[in-house]
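First the structure, then my questions, so here it is.
Taken from a larger complex, these chains appear in their original positions, while the remainder are omitted.
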Amino acid sequence: MVEIFEGSLPVEAILARWYGASLGRNEGAFIPFVGTVRAEGGIEALSFDIYEPILARWYEAWQTKAAALGARLAMAHSRGDVPVHTSSYIAAVFSPKRRVALELIDAFVEDFKAQAPIWKYDIIDGKRIYARERSTALVGSGILGGTQ
Amino acid sequence: MVTVEFLGPIGLEDMHVEASTLGDVARILQNDERVSAWLATSAVAVNDELTSNLSKPLKNGDKVSLLPPVCGG
């Protein structure tokens, strides 16, 4: 399952743990993508809401896709406030094959950005402001508003 | 009764409504000005499964979730 942490991720510990657990599996390639909060737009932090039940379904579908390629995924994400210059997510691929790993990390990270049920807020002057203009409507959005 | 929950930034308490399809839920929410502006950009899940079928039947105890635009990472 996706590992969810309150606040910033303990990146070094997560990477060390995932790496260590992979060594006996003969996987060959390990590619984590670590996302860190950038100082821009005057923010103090980003903040996240996560809806776990649908995140779990999305993630299990990706694990199935990875398994069909002989690969495996891992993911960690923050909930709540994540100050600038600390990290909010890690997505990772393990695979015996280099090409599979490189293609899968790209597809997994992009789909995560577009489809995972996570909402982002800027923290500015202590206020939590929905990052509406950087957000993406999920596939199939709008059905309830079709007649308006 | 079905429960309607509003995820992320919508920021409303759960609603409990009488509805036998998602179309019924749509009509109720379109007439609620606290939520109507979110409908065009929100996805819908029934019992935590995303759906785009407005005629999907609902039964007593079902949960309908509204998911506004997302941004992980």
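Letters are used for the chains, namely A and B, taken in the order the chains are written, and counting of residues starts over at 1 for each.
Everything that follows uses one rule, which is that contacts are C-beta pairs under 8 Å (C-beta built on N, C-alpha and C of every residue); 3 or more make two chains touch, one makes a residue touch a chain.
All of these numbers come straight from a predicted model, not from anything done at the bench.
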Copies present in the complete complex, per labelled chain: A x2, B x2
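We adopt the following convention: only the chains that are shown with their structure count from here on.
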Computed distance of Cα centres, subunit B from subunit A, in Å: 24
Touching residues on subunit A, where the partner in the complex is subunit B: 35, 48-49, 51, 53-54, 57, 77, 88-89, 109, 112-121, 130-132, 134-148
Residue numbers on subunit B that touch subunit A, as the complex places them: 7-9, 22, 25-26, 29-30, 36, 39-45, 48-54, 65-73
